[in-house]
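Notes follow once the structure below has been shown.
This view holds just a subset of the chains, kept in their places.
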Amino acid sequence: MERIEVKTRESTELIDITEKLKEVVKSAGVDSGICVIFTRHTTSGIIINENESGLKQDIVAILNELVPKGTGYLHDRIDNNAHSHLRAVLLGTSVTIPIDRGELVLGSWQSIFFVECDGPRRREVYVQIVEG
Amino acid sequence: MERIEVKTRESTELIDITEKLKEVVKSAGVDSGICVIFTRHTTSGIIINENESGLKQDIVAILNELVPKGTGYLHDRIDNNAHSHLRAVLLGTSVTIPIDRGELVLGSWQSIFFVECDGPRRREVYVQIVEG
């Protein structure tokens, strides 16, 4: 298993980790199988979509709209980040991508993003490759 | 790895791909493991739910409601389909299903759907089976 460190700079932000993941897959030397990318944090998510700057801002905006910050959440009495957890639930904790001929089978427009929902922070993403 | 082609006819539409996937799993001849179903497109998703015609329309309706089309998204200045990308983020890019005794362990009401969010188009779904 490999570990990728991600440093985020905003409270809510998409960080493209595609290139780092391609290197991990290349180093693994696995011809066919799957790659699981897993965040170990409860206020972040992993998603796949297009890396276009306007779209990245639209994704942040829709999270703000669907799950606004601080509208009376119970968890905010403990730690002022209920919205971050709730957004993470909608985004999901991991993605799984097939590997074929030694490479992730990403489509032309697909990038893999770490989605920070409670930054800025240092984060860890785990990458597990299974041959098959 | 196998590839399934999906032809969609509507802008937003659920296409049941369960039968095609069962054939792929049968052909693979794997007794135990997992099956990963992955869409290569950033304006579509893969989900598992019940194939009931009213419910399929309800799913389209809730996507329309949670992420309305064209309400000032930045990505719409580049390509008029920001809502399609945002819906894809909520749905997810893949599903992973256990295989037991040579078959997907789907519950009685579970069907696997390709969800078109920017159709009509020709689409490709990748299917990777890992023994284990």
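A and B label the chains in the order they appear, each numbered from 1.
As a working rule, a residue touches a chain if its C-beta (ideal position, glycine included) is under 8 Å from a C-beta of that chain, and two chains touch if they have at least 3 such contacts.
These numbers were taken from a predicted model, which means no experiment stands behind them.
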Full complex, copies of the single sequence (shown: 2): 3
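The criterion applied here is as follows: only the chains that are shown with their structure count from here on.
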Rounded Å distance between chain A and chain B, as computed from the means of their C-alpha atoms: 20
Which of the residues in chain A come into contact with chain B in the complex? 32-34, 47-50, 52-55, 57-59, 61-62, 66, 90-92, 95-100, 105-107, 109-110, 130-132
Which of the residues in chain B come into contact with chain A in the complex? 1, 33, 36, 38-42, 66-67, 73-78, 82, 85-86, 88-90, 92-94, 96, 124, 126-132
